[in-house]
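Left out: one protein chain. Kept in place: all the others.
As written, the chain order gives the labels A, B and C, with residue 1 at the start of each chain.
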Amino acid sequence: MASNSFGDLFRITTFGESHGPALGVVIDGCPSGISLSEDDLLPDLRRRRPGQSAMASARKEEDKPIILSGVFEGKTTGMPITVIVENKDQRPQDYDLLRKAFRPGHADATYAAKYEHRDHRGGGRSSGRETVARVIAGTIARKILPIDTKVIGHTIKIGPHEAKTFNLESIEQNPVRCADPSAAKQMEEYVLELKEKFNSTGGLIEVRVTGTPPNLGDPVFGKLKARLADALMSIGAVTGFSYGSGFDVAAMKGVDYISDRKHFGGILGGISTGEDMVLHISVKPPSSLGEVAKRGRHDSCIVPRVIPVAEAMVAIVLADCYLLQRTYANFTNHPSS
Amino acid sequence: MASNSFGDLFRITTFGESHGPALGVVIDGCPSGISLSEDDLLPDLRRRRPGQSAMASARKEEDKPIILSGVFEGKTTGMPITVIVENKDQRPQDYDLLRKAFRPGHADATYAAKYEHRDHRGGGRSSGRETVARVIAGTIARKILPIDTKVIGHTIKIGPHEAKTFNLESIEQNPVRCADPSAAKQMEEYVLELKEKFNSTGGLIEVRVTGTPPNLGDPVFGKLKARLADALMSIGAVTGFSYGSGFDVAAMKGVDYISDRKHFGGILGGISTGEDMVLHISVKPPSSLGEVAKRGRHDSCIVPRVIPVAEAMVAIVLADCYLLQRTYANFTNHPSS
Amino acid sequence: MASNSFGDLFRITTFGESHGPALGVVIDGCPSGISLSEDDLLPDLRRRRPGQSAMASARKEEDKPIILSGVFEGKTTGMPITVIVENKDQRPQDYDLLRKAFRPGHADATYAAKYEHRDHRGGGRSSGRETVARVIAGTIARKILPIDTKVIGHTIKIGPHEAKTFNLESIEQNPVRCADPSAAKQMEEYVLELKEKFNSTGGLIEVRVTGTPPNLGDPVFGKLKARLADALMSIGAVTGFSYGSGFDVAAMKGVDYISDRKHFGGILGGISTGEDMVLHISVKPPSSLGEVAKRGRHDSCIVPRVIPVAEAMVAIVLADCYLLQRTYANFTNHPSS
Partner (left out) sequence: MASNSFGDLFRITTFGESHGPALGVVIDGCPSGISLSEDDLLPDLRRRRPGQSAMASARKEEDKPIILSGVFEGKTTGMPITVIVENKDQRPQDYDLLRKAFRPGHADATYAAKYEHRDHRGGGRSSGRETVARVIAGTIARKILPIDTKVIGHTIKIGPHEAKTFNLESIEQNPVRCADPSAAKQMEEYVLELKEKFNSTGGLIEVRVTGTPPNLGDPVFGKLKARLADALMSIGAVTGFSYGSGFDVAAMKGVDYISDRKHFGGILGGISTGEDMVLHISVKPPSSLGEVAKRGRHDSCIVPRVIPVAEAMVAIVLADCYLLQRTYANFTNHPSS
């Protein structure tokens, strides 16, 4: 059922295993005439890349995108855009100890049961490396959205440490991508401490969208909140999604809920209002621990690396809905109807 | 983009407004030979129906399902199954005061902006009444699943009151559908108190699936957790979704996370393990308050009524994945390949 | 796989059996603000209706359309439009002789094998009666197209008799819907002759589209010619499809082919040029003959009744492509891209 595709008008199909020759994405439905080069794809890919700090795995591949189709003389042509990234830094021998073992908390066992075979090389499609393709598609999705639409992810919790302030400029200035510089410091120390013990931690991400186009989302099964949930829950490590006041509404009274439009999270009736959108996702702690973590290339906390992936998935949903809304807005009907 | 359809192999298309002549659903892809009558659809519809207690709105329509197609001599035929429910108890005059007003926290304004027209009759498709169609489809979905697969929703929180025990038999014995009889009592009182003040409250629902078939869900964009999130977030009042340990993972260490398989919620790598599945959704407080609540037919707490809808959406996702898994399981290949 | 749905943005889902309570269609993706009433649907339904002449079956149902959803105060709302037609003139007893028999050339045997059950009541979904739903959707599709887009079907061959002239006004003035009045006379006599012998005949239909919007169709698998083929070959009795010079190209030289743009049929590279489109479909002779034809209600030639169905399917394809092209035409990109 096309389970490696996502989106309707702006439709991405991702492929590739973490230890195969290449990963990539085909994007069908991107309008023609949009400027696009391989260099445009690098900044977001670098944000996703591991090995940026002591916190992360030491895998060093460069993630150099190669555009195979859909671009001519620096512009998209309306044809499917294909971008691949070759896997250069493969070290399958590191994974030999996994040939027979099933790692607890991993997809190994369910994949083996479902597909009736075993690919022990670091997770295959269940590896976080698959998200390279999503980040590429997300960069292109952002180019379709209005220039003032900004999708910004940041870490609001890691272990016991929570962000208390929001300073946009701080986010990319610390390895945990936290908008609160002092909480960031605590989070970083906490992660390094766990790393030394081959242990790991989960966290919480907030994605804010400013300059959101209004009228996005389509009742009743294409509601914006449902599409965003689908998109973000499709990321391997994500265990929960909410928008606006999220799970806090359980304890709220109606009069309090409607007293502040921030509780609505920029979505009413499943349709964007044009106000800022606020989304939250929870990220589980990596399950590669102890001996496994020592041998392979594993992160103690993937929260900061999930951020560009989450942003990409949100941008893809918004671009898809934005294209669809172009179809229906101001439908000027002919005289007879 | 077929935004009123959901599912792939077991595909439902819902239609109808709360104040139009009828609501209904077309189900395409239901296997032939399954016994089905209009009476089979009544129990779940009754669970969804308002007016069952003082807590709920006084709307009294009977929700009598009429099967228009797809069933012959008591069995499904493999053709699309259409079921409608006529709207008998229409009182649009109650809504006349809404003709020009936009209710805060409702879909009124976003629908009017998006569709460039105004249907003031109690919400149209954004009304909770649309869920009648989902509940019908859910009953049929359950018939496709193995007989020992049970999808059970119950209230775990309303306002400040939380369930502390789980007694399966208690759920349908109290109007808040709580498995903890003493918490149920507190919840009920709390809701009635708010009702008197034309105020309202949110709450939290848990859906448990026992006897889950293994191997359901399809990486990377058809992950079971993503499909369930999509399905449940498409319900109007739902603001958050999680599975397993959900948002609690943010504070968890890896060694603790993998120490108890209950944290995984029955899903690993996006695929069902066959263990019990545990899902949570948050439900916002109804926004019809004060004068509006006095005039129209509105609930102070819709949590118990959302439960059969949530169960239905979960059953639909599981039936869809179950059919798909039939295609691929034990694919015995011919000699040459 | 949603096999009872057709189209992407303008998506129809049909349901109902020839001898069940009702047939109908749900149309998802129709823009809001289009005027629509039940009366608007009558003219095309009447053109499809049997019993208009001695040639056709004597079934007399009125085909009165009932709009169940998606229209408010005479305008479409953007919500799914559902229209049903009740089956009033059911005479299943006529079909009792079919309870065990499989009619040669009918779908009876393949349906029974595939769905592992038998519905002997006149064909169920394989009955021509299913096309009522298509004709309704086609009327609505025409309302979306520019006012000067005309979709006109006419009979160009029945048995040995071929149309030699094209007189637009003649089409609806003879029971065979032939644009050549003198050929029409011959065709009509030929059909009546066969009817007396409980025999039947096939024929050939041409569908012309004038005022075609350019730029419709999407390479490589959404080519306009492929979508039209899919749409028209989904009609039960149709055995062949071609556009432009069709099968005649097999004997053509390149220099001759490109010498007259009429050979292209208004489609190049799978995309409409804006010129007149010309399509042809072959219709097989009805297989209800001899004793079966005597008892049931059957036509000796369904060609004239297929015409409004073929027009409807063409209009549905064009409306769908037209909506999609609105998304992409003049995509004005923001400065940064």
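As a convention for this text, a residue touches a chain if its C-beta (ideal position, glycine included) is under 8 Å from a C-beta of that chain, and two chains touch if they have at least 3 such contacts.
This one's a predicted model, so the numbers in the text were calculated from it and none came from an experiment.
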Check each of A:G16, A:G128 or A:G254 against the chain that is not shown and name the one that touches it. A:G16
Chain B residues that touch the omitted chain in the full complex: 9, 31-36, 78-79, 143-147, 219, 323-324, 326-328, 331, 333-337
Contacts of chain A with the missing chain: which residues? 1-5, 8-9, 11, 13-17, 20-24, 26, 28-29, 32-33, 66-70, 72, 75, 77-82, 84, 114-117, 119, 121, 124-125
Using the document's contact rule, name the residues of chain C that touch the chain not shown here. 1, 3-6, 8-9, 14, 104-111, 113-114, 116, 125-126, 130, 157-160, 194, 199-204, 214-215, 218-223, 225-234, 236, 238-255, 257-258, 264-265, 268-273, 280, 282-287, 289, 300, 324-325, 328, 330
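Note that in this section only the chains that are shown with their structure count from here on.
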Taking each chain's centre as the mean of its CA atoms, which one is farthest from the centre of chain C? A
Between chain B and chain A, is it the same set of residue numbers doing the touching on each side, over half shared, or a different set? same
Please work out the Cα centroid separation of chain B and chain C, and write it as a whole number of Å. 38
Could you work out how far the Cα centre of chain A sits from that of chain C, in whole Å? 45
Distance between chain A and chain B based on Cα centroids, please, to the nearest Å. 27
Numbers and ranges of chain C residues touching at least 2 other chains: 9, 32-33, 78-79
